[in-house]
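Just one protein chain is left out here, and the rest sit where they should.
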Amino acid sequence: MIEIVNLRHRAGEFRLTVDLTIAGDEYFVLLGKTGCGKTLLLECLSGLRRCDEGTSIKINGRDITLAEPRERSIGYVPQEGALFSHLNVHENIAFALRVAHVSKKDIGTQVIQIADLLGIAHLLNRAVKGLSGGERQRVALARALIRKPSMLLLDEPVSALDETTRDAVCKELLKIQREMKIPVVHVCHSLDEATMLADRVAIMRAGSIVQTGTLDTLFRFPRDEYVARMMRIDNILSGDLSARGNLSVNGFELSEKPVNGSRQFIINPHLVRVTKSNAPVRMGSNVMRGTVREMHRRGPVTGIVVEGPLVLTLFARPDEIEDMGVAKGKELSVAFPGQAIHMLKEGGISPPNPPQGDLEGIDRENIHRL
Amino acid sequence: MSKKAFPILFSIPLAILTGAIALIIVADISYVHKSDIVSTLLSRDIITSMILTLETSAITTLISVIIAIPSAYALSRFKFPGAIVLDTLIDLLIVVPVLVVGVSILVFFRMGFLLESSPFLPAALAGKVIQWLADVFIYQRAGIVLAQFFCSVPFAVRVIKSTFDDMSPRTEHVAQTLGCSRMQAFFRVSLPLARQGIFAGAVLAWARAFGLFGPISIVAGAVRQKTEVLSTSIFLEISIGQLERGIALSLLMVAIASLILLALRIGSGRTLFGGNVQV
Partner (left out) sequence: MRRDLRFCFTAIVAGSIALSLSLGVSAEEKKPQSEILVHCAAGMRKPIEFCAKKFEDSLGIRVELSYDGSNRLLGQILLTHKGDVYVCGDAEYADSAKAKGLVDKMATICLFTPVILVKKGNPHKILSMTDLTKPGLKIGQGDEKSAAVGKIIPKLLSLNTVDAGMWKKNVVLITPTVTELGNAVKLGTVDAVIVWNSIALGYKDVAEIVPIAQNVTATVEAVVLTTSADKTAASEFLDFLKSQSGRKIFTDAGYDATKDK
């Protein structure tokens, strides 16, 4: 288990403030745009940068806040692998063992073991120059894992790879994490990677963590607009109050009331459905009549954008679309349940370190998994 | 511009440059008489001078590189206020005329004599130390190395520093997470990766030391058979009007330098006829 309490670090004008707890067998993804401090955080965790007073970092109960990088038992794979170009693949992987003066025989065995695990045993005698992107990353991983560290830190490990390779490497990352049973902190800016790998995700912005939770939680109950956009939620709306005190957009009244003075909310697109009902629409019933403005493929499903008093996106499979006869320009009705509506906290940057578990009662996830 | 025009255009300045150098060498060769070359090259004085030149330039290169590597690393990696000042100080050694370097060294040693008679005890002690150093270097062979060193080391630092500048610190970081202390990371990763740059710096430093004259004659004197290096020999021959012998010696230096530079280049992996051999 990794306990990060009050980690603070200043780099010029930039401030890093993080509190995080990661379970011992968790694949944890840190999602954030470039410049949000993800790499800085990894460098602080690995001991390459010294944190400010008051920071506490513990791995499995052992306090490593002031420890040197080599004492922390951490595997670190920086962006682009940073392989040692003066050594071949075998020597790269064996590096940590040689520093620890492990016997040559043992080195040989262990290198082959980890190379097999990562499927790179056939590359052992190759020079680093001339390896493909995927091969380089695998070598970097093998190198980081050979001493069986207590934690694996990955900085955008697959960002530079083409999609097929990326998928393959991600599969392997998951496999390794499950087999070696170590916590992984994987930093990236791609929601797809998070979707493929994460047990839990933290959204990071300007040096602090905005929200933490499973992907499902973050998708259904994003904290604010920033998180909603990171999760690629389509229906982010802003409304007023109706006469009855409900949320209302362009005169269209919804069934829910705003919470805590915020007028921003999302409507979960996965809960929006096309209805066949032709009955007149009641106000506050969450049924809207509109025209199909456009349709776009999103992987296995198609997104339908319906324009009425609100602009709503919903998803349907191609066969469903055919059945319903949905096409561009067609008029139809869509409906959604009240629980599809989720209020967002207004105001861009959230205060640092929102205490986990206390997100105005909306957060329903239990963070401390042991 | 036709396809061939670009390489031709860029080859012209190169041709002019190398052509001029070749022409000067050819002119030198045609100026000397065969008899001059033989008599000059076989004289005992010259052989001693040549061996001394090779020895001192080699030692200077070694010392320069040993000092330049950590200095360049510190300048490149450590961020501290005043780094720019230190950088400039080293560049000053290149900018300032070599003669001034030589004279300044003598002036420094003179200070030792003046300090020695100071009533202030630490100053007097420092003076004594400097005096002792003066006896070690002035008009002695060690003085040759001293003068060569101050003129060679800034080049080595420049080249090696830019090598470290181009090296991403990430590789050193990874080495640290894999169990290295900073020192170990330096020796196991940074140094091997900087191989090429260090070698280039060493070649430059050697070339400088080999061809240096002014400050050597000032600090170590131009003492026949003792502190006479090849450049000094050339000076002495020309100073009595023996231009032919002077030129013959210059050609000797050109020949030795060509051999060594070519050997070093091939040794570092480039073949004689173009192209790179992977080492």
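Note that the chains take the letters A and B in the order they are written out, and that residue 1 is the start of every chain.
Everything that follows uses one rule, which is that a contact is a pair of C-beta atoms (placed from the backbone, for glycine too) under 8 Å apart; a residue touches a chain by one contact, two chains touch by 3 or more.
Given the structure is predicted, the values throughout are model-derived calculations rather than measurements.
From the options B:Gly19, B:Pro70, B:Pro97 or B:Pro192, the residue with contact to the chain not on display is B:Pro192. Interface note for the absent chain: among B:Val38, B:Leu125 or B:Val223, the touching residue is B:Val223.
Screening B:Ile25, B:Val103, B:Ala124 or B:Leu261 against the full complex identifies B:Val103 as the residue touching the chain left out. When the missing chain is restored to the complex, the residue among A:Arg8, A:Lys33, A:Arg49 or A:His86 that touches it is A:His86. When you scan B:Ile29, B:Ile47, B:Leu125 or B:Leu243 for touch with the missing chain, the hit is B:Leu243.
Touching residues on chain B toward the chain that is not drawn are 52, 55-56, 58-59, 62, 103, 106-107, 109-110, 113, 134, 138-142, 188, 191-192, 217-218, 221-224, 226, 236, 238-243.
Going forward, only the chains that are shown with their structure count from here on.
Averaging C-alpha coordinates per chain places the centre of chain A 56 Å away from that of chain B. Those residues of chain B that touch chain A in the complex are listed here as 168, 170-171, 173-181, 184, 188-189, 192-193, 195.
Partner chain B is touched in their complex by these residues of chain A: 43, 46-48, 68-70, 72, 74-80, 82-86, 95-96, 99-100, 143-144, 147.
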